[in-house]
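As you look at this complex, bear in mind that one protein chain is not there, while each of the others sits in place.
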Amino acid sequence: MKKIILATIFAGVLAGPALAETVRMGTEGAYPPYNFINDKNEVDGFERELGDELCRRANLDCVWVVNDWDSIIPNLVSGNYDTIIAGMSITAERDEVIDFTHEYYPPSPSMYVALSGNNVDVNTAVVAAQTGTIQAGHVASSGATLVEFASPDETIAAVRNGEADAVFADGDYLMPIVEESGNELAVIGEIGIGGGVGMGLRESDGALKAKMNTAIDSMKADGSLNTLIKKWFGDGAQTF
Amino acid sequence: MLSCVNPDQISGLAWLGCYLSTAKHMAFYQSFLIVLLLIAAVAPLAILLGLLSASASRARFFLIRLPGTLYIAMVRGIPDIVFFLFVPLALDQGIEYLRHRSLCSDQTGSVWQGNDFVVCDIAKMPLSSASQWVHDFYGFALAVVAFALVFGAFAGNVIAGAMAAVPKAQLETAEAYGMTRRQVYWRIMFRQMWIYALPGLSNLWMILIKATPLLFLLGIQDIVYWARELGGAKTSAFTYPHPDWRIWYFLGLLVFYLMMTWVSERGFTYLNKQFSRGQSMAINPQKEGA
Partner (left out) sequence: MSASCLASFQDYGLRAIGYGQRILPKSDITLCDQFALIGSGLIWNVFFGVLAVCLGYWFAMALAVGKASERGIYRRFSSGFIFLFRGSPLFIQFFFAYELFVLLPKVGVTLDLWIAVIDLETRWLTRAWLGALLVLICNTTAYSAEIFYGALRASPRGEIEAANAYGMTPWQMFWKVQWPNMMRLAWPSYTNEAIFLFHATTLVFFSGFPAWRQSGDALYYANYFADKTFNPFVPYPIIAFYFIVLTLLIILIFGLVNRRLNRHLPDARRSRLMIRPNLIR
């Protein structure tokens, strides 16, 4: 199993007392616009801003930690960090192992993307997906051939170089890539799978879950969550 | 002077210059130092472990011989990557478990609650409130221990062979002079064996260099991690968008390792020449495949 990855930055806009509880926020850092590491070597993205704001509202001192997707749940469970805030959809299978807060991003469709002009039957073709995602599970249960990669950008690279016929991932991740590909890539299908995105916590960490839920609900109530969603996902994104 | 404030307005070599000097790339260059630091930390530790296990495997008492021999045999029989994946995790959980038992002895529940491994807050190693560098250092230390365990066994083999290669005549002469066993060991055997150990240890150094990419599997942000991270295609969400450049980064890594090998080979040829002065040796210092 992998250990915590070192480095990144520090976040925690701390407005509370100096002895606020330190909470380590685990994220993947490779999934724009949810979370990514920008060229200044800082965690950036929708979830970075959201996480900072939630910590501020819950009076917590937050430190950001980057971890590979493969070991993000095992390392939460062994206590290397305290939350997973990495575009993780709430699913029953994951809920058996960890707890989720209320969702902070509504369910959004997953898309199939292939090279433009290719006639691809997504139920029998070779489809790339990231290991351990709900999309990978979906492809594995359909009739298609699943090729799994450790990180999301390798799945796109696989389609670009012909390794895979199509890639199946979150629409929000794929759309900016398709738009900037200059007609090289095209969306060929859309399916809604999985629930909304929530923050993952250890099942034994009820107190932190309550604090986070309060903060999330307050952001929903005063509309700041919707503003943040629109900022990162465009005006057409689904909001609460 | 190069101004990198507006990267979308520059192109060509200027853009490349700005791109290669971003903070992320600085972290990439720094990770080369981490690799060198790892080698520098593991080598002496591995030699120490090797000395202990070699001495143990040649001991007269069975109870000392057994762990020494077993340790060396286990590492030979199992792929090193299995050790690298397993040891840091096992050590981490083990240390936290022991701290939990000693510091929070009032909590009698099991640390494995369902799927979680939960220890009380003060038993966590390192503490949640510790700054990031402490966490980094701890992860690195676990990696050093894992590497040292594996390479210690290899070194043990080499050193055991070197101990056996010291000419018996020298040891017998020492005994004839009336030296005790301990004196024979420290004054003659220990000092003479290094010349015979050098080919094997130089091999070990080369192997250690080539095992460092596995740090990436231990979750440490080493050069392989950065090569994959920086090389992947980047959209305009990033300041410096670019297509898939992984092959260039890996080519860079390849060149780095080839250079390290070349420099090390030169260094060891020099050392060999120095150490073999004045030695009438039957073995050829240039022998390959120790």
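By letter and in written order, the chains are A and B; residue numbering begins at 1 in each of them.
Convention: a residue touches a chain if its C-beta (ideal position, glycine included) is under 8 Å from a C-beta of that chain, and two chains touch if they have at least 3 such contacts.
Please read these numbers as outputs of a predicted model, since none were measured by experiment.
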item	value
Touching partners, among the displayed chains, of the absent chain	A, B
Identified contact with the non-displayed chain, of B:A165, B:L253 or B:L271	B:L253
Listed residues A:D70, A:D95 or A:E180, member touching the removed chain	A:D70
Which residue of A:I84, A:M111 or A:L146 touches the chain not shown here	A:L146
Touch list for chain A against the chain that is not drawn	1, 70-71, 73-74, 77-78, 93, 96-97, 128, 132, 140-141, 145-149, 154, 157-158, 161-163
Contacts of chain B with the absent chain, listed as residue ranges	75-82, 85-86, 89-90, 115, 117, 153-154, 157-158, 161, 203, 207, 209-214, 217, 224, 227, 246-247, 250-251, 253-254, 257-258, 261-262, 287-290
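The working rule: only the chains that are shown with their structure count from here on.
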item	value
Between chain A and chain B, centroid-to-centroid distance (C-alpha), Å	34
Chain A to chain B touching residues, read off their complex	1-8, 10, 22-24, 30, 32-33, 36-42, 45, 63, 65, 67-68, 71, 77-79, 82, 97-98, 151, 153-154, 156-157, 160, 176-177, 180, 202-204
In the complex, chain B residues that touch chain A	22-24, 26-27, 85, 88-89, 92-93, 96, 113-119, 124, 128-129, 132, 135-136, 139-140, 142-143, 217-221, 225, 228-229, 232-233, 235-241, 244, 246
